[in-house]
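With one protein chain held back, the other chains of the complex are shown just where they sit.
Up next is subunit A:
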Amino acid sequence: MVGLSLGEKQFIHGGIAQDLRTDGRKRLHYRPISIETGVIPQANGSARVRLGATDVIVSIKAELGKPSSLQPDKGKVSIFVDCSPTAAPMFEGRGGEELSSELSVALQRCLLGGKSGAGAGIDPSSLVIVEGKVCWDLYIDGLVVSSDGNLLDALGAAIKVALSNTGIPKVTVILGPSPNDQPDVDLSDEEFLQFDTTGVPVIVTLTKVGRHYIADATLEEESQMSSAMSVSLNRHGHICGLTKRGAAGLDPSVVLDMISVAQHVGEQLMSMLDSEIAAAEAAATQEQ
């Protein structure tokens, strides 16, 4: 990340204060989002989301596994993000680990809900095959190919799109003679189950620069932030997760204000993503 001179920083601050950012956007306006699905054919589902110059790829793989003994009626979902060295030279080797773990934790908090599984965007009880014995393990892997700010929003959108593209093979279970035996499972190659992604939340990150909030900050604007808050909202406008980053403290009234602004922005983002997903699905079925 290149540093900015004092004059450039003042220019950015002045622009945000006057509601005209460096690329002409208003404060709460997102960059054009472009979505591609099915970029990784070997995975069960995949998506590539481009938000300006930010480029992320998410792949979802489903494997058969055993449910945990504490929650025998639920499958397992794990989210992990990797920052590729192509995004920035400092991500080479272990340099990107801090950012990767921060993003992974934030995504887990936003999408997976609490320990009991309540409030999760992806319902883990839909992943169980035989209670206590066989379940689906969903591995969601994100890769940051190019970073120009606002990685969390891009990854959240990519996960939502990838889930819509995911096909879990249909399973026929052949129970063994005694109930303690491990049942045989037969994976069908033809039929697939799709996820319903209207319930999956989107993540809206609001970056506080000076006295104003901006949505979808570029890398330069993010370097000027005092604090940022990422709110994960579902279709009904409910908050599924909250993450605050940044060194500066926030007054509680400011936090509540940011949440309400995020709700307003999140509605538009959600509807735009839903329409893009529908368009991508239509294109995919047309090709078939």
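The rule is short, and it goes like this: a residue touches a chain if its C-beta (ideal position, glycine included) is under 8 Å from a C-beta of that chain, and two chains touch if they have at least 3 such contacts; residues count from 1.
In the analysis below, contacts and distances are computed from a predicted model.
*Asks:* Refer to UniProt and select, among "Ufm1-specific protease 2", "S1 motif domain-containing protein", "Transcription and mRNA export factor ENY2" or "Spermatogenesis associated 17", the name of the complex member that is left out.
*Replies:* Per the UniProt record, the undisplayed chain of the complex is "S1 motif domain-containing protein".
*Asks:* Of the residues A:Q10, A:S101 or A:T172, which one touches the chain left out of the display?
*Replies:* Here the residue in touch with the unshown chain is A:Q10.
*Asks:* Could you list which residues of subunit A touch the chain missing from the display?
*Replies:* These residues of subunit A touch the chain that is not shown: 2-15, 17-18, 20-26, 29, 32, 34-36, 38-42, 48, 50, 52-53, 55, 57, 84-86, 89, 92-93, 143, 145-146, 210, 224, 226, 248.
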